[in-house]
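The other protein chains are all here in position, but one chain of the complex has been omitted.
Order of writing sets the chain letters: A, B and C. Residues in each chain are counted from 1.
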Amino acid sequence: MVFILKVGVQKEKIEKFRKEFEDKGFSTIWAPGTDHNAVCLIGNTATVDMDHVVATHDIVAYARRVTEQYKAASRSVHTDDTVIHIGGGVQIGGGTFTVISGPCSVETEEQICCIAESVQKSGAKILRGGAFKPRTSPYAFQGLGKGGLDLLSIAKKKTGMPIVSEIMNQTQVSLFDDVDIVQVGARNMQNFDLLKAVGKMKKPILLKRGLSSTLDELLMSAEYVMSSGNEQVILCERGIRTFETATRNTIDLAGVVVLKEKAHLPVIVDPSHAAGIRSLVPPLSKAAIAVGADGLMIETHNNPAKALCDGAQSLDLQQFEALMLDIKKYAALEEKTL
Amino acid sequence: MVFILKVGVQKEKIEKFRKEFEDKGFSTIWAPGTDHNAVCLIGNTATVDMDHVVATHDIVAYARRVTEQYKAASRSVHTDDTVIHIGGGVQIGGGTFTVISGPCSVETEEQICCIAESVQKSGAKILRGGAFKPRTSPYAFQGLGKGGLDLLSIAKKKTGMPIVSEIMNQTQVSLFDDVDIVQVGARNMQNFDLLKAVGKMKKPILLKRGLSSTLDELLMSAEYVMSSGNEQVILCERGIRTFETATRNTIDLAGVVVLKEKAHLPVIVDPSHAAGIRSLVPPLSKAAIAVGADGLMIETHNNPAKALCDGAQSLDLQQFEALMLDIKKYAALEEKTL
Amino acid sequence: MVFILKVGVQKEKIEKFRKEFEDKGFSTIWAPGTDHNAVCLIGNTATVDMDHVVATHDIVAYARRVTEQYKAASRSVHTDDTVIHIGGGVQIGGGTFTVISGPCSVETEEQICCIAESVQKSGAKILRGGAFKPRTSPYAFQGLGKGGLDLLSIAKKKTGMPIVSEIMNQTQVSLFDDVDIVQVGARNMQNFDLLKAVGKMKKPILLKRGLSSTLDELLMSAEYVMSSGNEQVILCERGIRTFETATRNTIDLAGVVVLKEKAHLPVIVDPSHAAGIRSLVPPLSKAAIAVGADGLMIETHNNPAKALCDGAQSLDLQQFEALMLDIKKYAALEEKTL
Partner (left out) sequence: MVFILKVGVQKEKIEKFRKEFEDKGFSTIWAPGTDHNAVCLIGNTATVDMDHVVATHDIVAYARRVTEQYKAASRSVHTDDTVIHIGGGVQIGGGTFTVISGPCSVETEEQICCIAESVQKSGAKILRGGAFKPRTSPYAFQGLGKGGLDLLSIAKKKTGMPIVSEIMNQTQVSLFDDVDIVQVGARNMQNFDLLKAVGKMKKPILLKRGLSSTLDELLMSAEYVMSSGNEQVILCERGIRTFETATRNTIDLAGVVVLKEKAHLPVIVDPSHAAGIRSLVPPLSKAAIAVGADGLMIETHNNPAKALCDGAQSLDLQQFEALMLDIKKYAALEEKTL
């Protein structure tokens, strides 16, 4: 961390400033410049609230963080890829390519079981399904709630597939006992109470990137979960908000590469929500493999035309089956096993 | 709502499509075009899930919403300005200009009372103070929690000022009994469970715009609160996320004008969080008056250099006093009373 | 195009409005609504300046364009893919996958010939090289100018590879006689004088998307070139500006799919400029094939550590050779020939 000092600061004030940090165990380096002088701070600066230091020390003009603020997720601390072991012999990361599939919303037992059996046959390893649905409009379908989770459990029992569903707030933790992976949605990526709550759960957390969150903020949110005791975090790229309106969001596939370089956690991609348009799902799925993702989450429906939500982006079961054939070919090129 | 049809659709399918909506009480209009034919839907289209219709009807290529989706907040439904009456004879809207002030975080009884008395003397009408703090890093100060609310109550008792503080999740509702205005923060603007919960409270809600939320989405979130039974919503512009990094966020002052045109709810501005830099707060405060805002929320601290959070953007009490003199002159130009 | 009328407009005014357009050959449809009435305009609305109509007709509240404004590039007018034939038996589009490669800047005869021969051997079909360089800082290297084009011509003669280079303004047209593809850079995508000038050239134009341009605006810029008489336009996705700063720009790979759906022109991807980081170039190159691009433009250098510009994003010749092996495998999956 570098503190650029204001012009004309007295020597004693600078000494006092350096001593303050040296007393806390940091080293400091004096860096005189042509226009400005600076003090470099050496040590574990992740714990230093940079803005706070600027605010509370009159002699500092501004500051620059030179190294990253997250630690637990950082590859510089933990060089090997983390592999997340889900129930039923399924894993995410570590040379496998894992496809999660299922409907946006769980609707009926028949629907979820029909979809589960079909996507399993096509090669999906984990079943997704929304029980609690965040919707922009209060007049839109809000999901079946607890009943939806129960239907997911039935499908899990029938097929043996592990299940993933979205949690909306920390009061729901106990409802997710039978859920194998707990999803924290994009709108909740900085719901810090929820992050702390899932950080105390003993199961994998699927953390989706917020619509306007930087990759560093996503890793800081992972840090919330990990520093609360739960190191099983799966990151999910699902598109960011930009000025372009032709697609619902702009999928940041370069971000997947950056996340894999910076962090040791597995990264999956959700092309369905990123694009919001069915025809974009297959090409983006293949592209996700090409950039090194560890898996995909793809929305499917046995009858998209009758889906209660987001039908426009859901593949039907035949389309998913066809896509899985392509996914297998692409994964093979990357030497990953499904 | 206009549905643009695919090329070459059979007549019977179109008739079936129109009948489906006419049976629900809508009118439809047939609009043949040179490249594409279209069907216009007439009626209360706010209740129609447009994407769902596109997804579930093969004959539709795409659709356009022509009128807005929110109703309760819309000025077309409710032409007069809504005035929010707070305790203690204070109001927001209706020709007054209301200044809310106080520290980012409540720290001690001495601090909050000292600040309250000073900002009241300078002309602030409502006291703000954070008890539960959303912080990007798990290692940053997270607020005093319930104890912070208690300290706010003490300051309220001493000064008679109504108080506003941020709620983080719906389990906290009962803690806010003595709080006069409940703030829903930017990161929670689409926390729909929280919106429904505060929609059942009998007190004014201060709803901050999300960092990546459009004005229409802000109004849809207001709709969540209002459709749950609470019509006392105050909107707050606090900057949006853009590519520009010289300021923490980009304050959207034109958005204030648009909100006032589209909705009947009062709109205030938070220049402290938008800018993140102290020197920008006074000019942006004056500009907020110029664009027609109904009030301001300004962070102050008796000793910004020792503030436990966001000191960089807090005014000290003398700076706030000086700013209030300017605010009075500007409000007078707009014929508003403080 | 739909015109939503203000409330309470007189019948005669509406009739006059409709007649004005009907006299110009359009049809109009009367669409009464619950809150607002509207008039739908049918015909070739691409030629209608919508904002102008709103501005010049008091009775109109606002308007919505229902169909697209561009025509020449639209797939609805020209359903088959356009194939661009370059000199030397090379083509872009039509089932081929064409790789363009070369240095950011042409530096010396030895440099450009060495790179040309190497990338040709690895499988690149077209040689790129910058002679005129747009640089943010006036203190940065600005390219060799005309001398750079001469060196490119030497490399072309030696290898037989067609060449592509960027034009900076319309006074340079005559300098590009020996250049096979003329590139219009991202910063010039809306330099309309330049677009008209290259629209009169008899050779293919490589049109890069502007940093803050929508896909529709890119297609409107293609329309400028095409409506000036030159239909040989190749579109190029090279990243857009967003709030994310981990990569130089955010590559919009979903945009490639959208462009291929909306327009009949070939689309290539420039991963080097989008990412700005060498390690991202190979994964993004493979992803570009997966989303259906017709080719790639990849920066290479015989000695990136000594490159006069943008060395950070350039592959060395061995890295490029290795990448081409992967590109061949991916292109084979998409049944494209290099």
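The rule is simple: a contact is a pair of C-beta atoms (placed from the backbone, for glycine too) under 8 Å apart; a residue touches a chain by one contact, two chains touch by 3 or more.
What you are looking at is a predicted structure, and each value in this text was computed from that prediction instead of being measured.
K.L.:
List the displayed chains that the omitted chain touches in the full complex.
P.N.:
Across the whole assembly, the hidden chain touches A, B, C.
K.L.:
Which listed residue, B:Leu215, B:Ile268, B:Ile298 or B:Met324, touches the chain dropped from view?
P.N.:
B:Leu215
K.L.:
Of the residues listed, B:Cys113, B:Met201 or B:Ala274, which one is in contact with the missing chain?
P.N.:
B:Ala274
K.L.:
I need the residue numbers on subunit A that touch the omitted chain, in ascending order.
P.N.:
Those residues of subunit A that touch the unshown chain are 2, 4, 27, 29, 31-36, 38, 40, 42-44, 64, 66-67, 76, 241-243, 245.
K.L.:
Please identify, in ascending order, the residues of subunit C that touch the omitted chain?
P.N.:
Here the touching residues of subunit C are 46-47, 49, 51-52, 54-58, 69, 134-142, 168-171, 187-188, 190-194, 196, 210-212, 217, 220, 223-224, 227-228, 241, 276, 304-314.
K.L.:
Which parts of subunit B face the unshown chain closely enough to count as touching?
P.N.:
The list for subunit B reads 212, 214-216, 240, 242-247, 250-258, 261, 274-275, 279-280, 283-284, 286-292, 326, 329-330, 333.
Here is the rule we use: only the chains that are shown with their structure count from here on.
K.L.:
Have a look at where subunit A meets subunit B and say same if over half of the interface residue numbers show up on both copies, different if under half do.
P.N.:
Both copies touch with mostly the same residues.
K.L.:
Among all other chains, pick the one whose mean CA position is farthest from the mean CA position of subunit B.
P.N.:
C
K.L.:
Mind checking the centre-to-centre distance between subunit A and subunit B? Centres are C-alpha means, answer in whole Å.
P.N.:
27
K.L.:
For subunit A, write out the residues touching at least two other chains, lowest number first.
P.N.:
Residue numbers touching two or more other chains: 212.
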